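A single protein chain has been removed from this complex, and every other one stays in its place.
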Amino acid sequence: MSNAAATSAAGGGAARRHVDIVMAGMARRRAAERRFRLYGRIAIGVGLFFLVVLFGSIVSNGYSAFWQTELRLDVKLDASQIDPQGGRDPAILGRADYGGIIKHRLREMFPEVHGRRDRIALYGLVSNGAAFELRARVLANPSLIGQTVSLWVPADDDVDMLMKGKIKRAGPEKDRRLKDNQLRWIDQLKADGRLEKRFNVNFFTRGDSRDPELAGIWGAAVGSFYTLIVTLLLSFPLGVAAAVYLEEFAPRNRWTDLIEVNINNLAAVPSIVFGLLGLAVFINFFGLPRSAPVVGGLVLTLMTLPTIIIASRAALKSVPPSIREAALGVGASPMQAMIYHVLPLAMPGMLTGTIIGMAQALGETAPLLMIGMVAFIADIPRGAFDPATVLPVQIYLWADSPERAYVERTSAAIMVLLAFLIAMNLFAVMMRKRFERRW
Amino acid sequence: MSVPLLVATLLVMSSVAYFFGRRRAFAVAQGRLRSLHSLPAYYGLYVSIWCGLPALLLLGLWVSFEGTIITKLVVGGLPEEIRNLGPDRLNLVVNDIQNLVRGSIVSSKPDAAMRAAAERYASLQSISHAAMFVVAIAIAILAAALTLTRIRPQQRARNAVERILLWTLIASSTLAILTTVGIVLSVLFESIRFFHAVPITEFLFGLDWSPQIAIRADQVGSSGAFGAVPVFAGTLMITLIAMLVAVPVGLMSAIYLSEYASARLRATAKPALEILAGIPTVVYGFFAALIVAPFLRDNGALLGLNIASESALAAGLVMGIMIIPFVSSLSDDVMNAVPQALRDGAYGMGATQAETIRRVIFPAALPGIVGAVLLAVSRAIGETMIVVMAAGLAANLSANPFQAVTTVTVQIVTLLIGDQEFDSPKTLAAFALGLVLFAVTLCLNVIALYIVRRYREQYE
Partner (left out) sequence: MESQAISMKGNLDEQHDLSRARAAPAPTVSRETRGQTVGELRSQSARMRCTGVNVFYGEKHAVKNVNIDLGNNEVLAMIGPSGCGKTTFLRCLNRMNDTVSGCRVTGEIVMDGKDINARGVDVVPLRAQVSMVFQKPNPFPKSIWENVAFGPRIHGLAQNKVELDEIVVNSLQRAGLWNEVKDRLHEPGTGLSGGQQQRLCIARSIAVHPEVILMDEPCSALDPIATARIEELIDELRENYTICIVTHSMQQAARVSQRTAYFHLGDLIEVGDTKQIFTRPQHQLTEDYITGRFG
């Protein structure tokens, strides 16, 4: 050992100097290294921070929409008012003045309220939808007529916002949505236990509405469903067929090169351009109906095809050539080898790509605005040709609405949409894990 | 009989034809199956395809053109004064007629002429449907019968079926080209019409953009101005802001995750960042409009800055966030393609990790990273929902990121949403903007994809 040290000291005079120079620079270089690493950490931190803020703000704004303030009314269903003839004919039952019954009950509850303006303010505490709910109750069960029923009806969105603490009581009366007398009535109702927050069933079962307290996502969800079904039925077979041709059968020539460049480019074309295509071709040229899921599905098919084709080709590529050779070797035709041996092995990868493509399609908004799916549609669509909207467009519409109550509903709709997307992506990841195969 | 029902019928017929075909193959083989060229199932498939395919194709064509033709016929039969209403009003009338036929709400009280037209529409529709039904079924039966009788043992049924299948595959792959052609044609035609009304030089170089055209001639600004420079400038500014956020953050996080992070951090942070890529753009738009814009406005006010509530900064910032994972995953791929040998070479002579990354890996990966950034730029330019919800409508020509600016995509959406007069320059302008958008993104994509491909080949 001493031997070695001695020789290096004696023989490497010049070399020693260089190591010392290197050592002398180390503090600076370590600092640079730490700084660089810090930049990386900051970058990741920034990304994750935005993610957290995004989710945090959506959830904190939106969770309250799953509850809705409702008002308990004990209404007397007077037979003479609802069904004067007593025939229990649904047509007649449907035409009765349920709004009047509710207003009457409100007047009974607050007998001290007089004057037209005060009464209108009182009626304003209850949602316009209350009469419809009462009507639906009676039509479903005519035997209620003649009885006094206790029923929870949605309160107006302003009352709801007040109960959730999203609008303030303070401030000059003329700037407030709720006037002093309304606040007094609300307090009284709350004290009587007639006003409370209950699970917001309407949000999950109804279509769009001009009244926030009655607006739901079911219509948009059904529209999204029909749109996605059309997309899936078209894009999966077409995408797989295109991928199979390009990967297994296509000769390498100008034409297939052109197809390939086209696919790669289409994957990066702005989605709104597909909307322009849909508007000009499907609606103006072929005369397909506006706002219909079938047109939305067609547009989204063209949009998701590149994704599916690229994923399917990767799946086909990962099937080793030995499988094809084995099939060809026992006398199968190339088509048979492909259908019976290659395709089944590539199918999980193709399905994974398709699910991811569908998730993209589910979140897509811009091209659907172009083909009129942005219209206000309150009815639940009953088919792919009915006017409909989809979840992301519904979110856009609500985000544009001025009422304060739509903010939480928008956020809640986003939560539902994200839940669907996360579920689809998780499913794709699980499928990839489950069927992943190393050759 | 409705169309779905007809499709179902044809599908059933086609599957029945399969069994007939197979039985026929057994019959002509007379028990000696080896004398058949193909397996009996292929004869079945052959008949089945001939039974179903032509009829379904015809059905598709029929349905696509039925509406246009019937509308033409009905419009032709309308009274003179309605026909001379001009295309916009006529469209409304046609809409009303169609609604009458469907029995839904109509915008005006139907008069006698309308009622008559609606009846005519309905009768034409039923005639067309009946004819379609008869023709489709007839074709299916005829084709099936014809192929069925021509089955011979020597017939190369498998080859025939496979040929049809191959052509189906080819047709599917051609759809990509058709889509591109469709996009080009649909934006090009309308743009050409637009450039008849507004000179192309004015569109490309004009400094004033106010596309709202008054309905009455005496209103102010009735001519409309279509100088798109402020729109382009706004797009560029928002894109620039987005890139200033996305490129450093995306690049550095890709570097950190691929070179420094422990396996555990990578396994959690990478998917977490990729979630950002999966969030729908409408959510980002809401986030920008509801959270970021007010935050910037209020804090800007504290600092004495006057930030508009629809500032370019808010939209650009949020768009940058959206693009972070895009940049980071692309540059991650690109840097992983740099061979390990180069890293070893640098480490082998005592370079620190940061030096290796900055002086060896990054320069080596630069072409690929440039390609990735170009793709990101293309995506930012074409991004719609964030700017629709968070950027402004007014076309200000300004370099101030705190002001509201508008973008190409915002203008397309606002011009095309709502009541449409399909021939006004206002509507056509949207297609001209679409043409510019498509052309620019196409160039960026093609260049970027070319660079990335060349780069990959270099290290393969």
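Letters A and B mark the chains in the order given here, with residues in each chain numbered from 1 onward.
Just so it is clear, contacts are C-beta pairs under 8 Å (C-beta built on N, C-alpha and C of every residue); 3 or more make two chains touch, one makes a residue touch a chain.
Nothing here was measured: the structure is a model prediction, and the numbers come from that model.
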Absent-chain contact - pick from B:Leu78, B:Ala346, B:Ile412 or B:Leu435: B:Ala346
Which of B:Ala116, B:Val184 or B:Val360 contacts the chain that the document leaves out: B:Val360
Residues from chain B at the interface with the omitted partner, ascending: 263, 339, 341-352, 355, 359-360, 363-364
Chain not shown, touching residues in chain A: 1, 3-5, 7-8, 11-12, 14-15, 18-19, 21-26, 29
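What we mean here is this: only the chains that are shown with their structure count from here on.
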Centroid distance [mean C-alpha coordinates] between chain B and chain A, Å: 19
Of chain B, residues touching chain A in the complex: 64-65, 67-68, 71, 158, 162, 165-166, 168-170, 172-177, 179-180, 182-183, 185-187, 189-190, 248-253, 255-257, 260-261, 269, 272-273, 275-276, 278-287, 289-291, 321, 324-325, 328, 350, 352-355, 357-358, 375, 378-379, 381-385, 388-389, 409, 412-413, 416-417, 422, 430-431, 434, 437-438, 441-442, 445-446, 448-449
Touch list for chain A against partner chain B, complex: 22, 29-30, 32-33, 35-37, 39-44, 46-48, 50-51, 53-54, 57-58, 61, 237-239, 241-242, 244-246, 249-250, 256, 258-259, 261-266, 268-274, 276-277, 279-281, 284-288, 302, 305-306, 309, 333, 335, 359, 362-366, 369-370, 374, 392-393, 395-396, 399-400, 407, 410-411, 414, 417-418, 421, 425
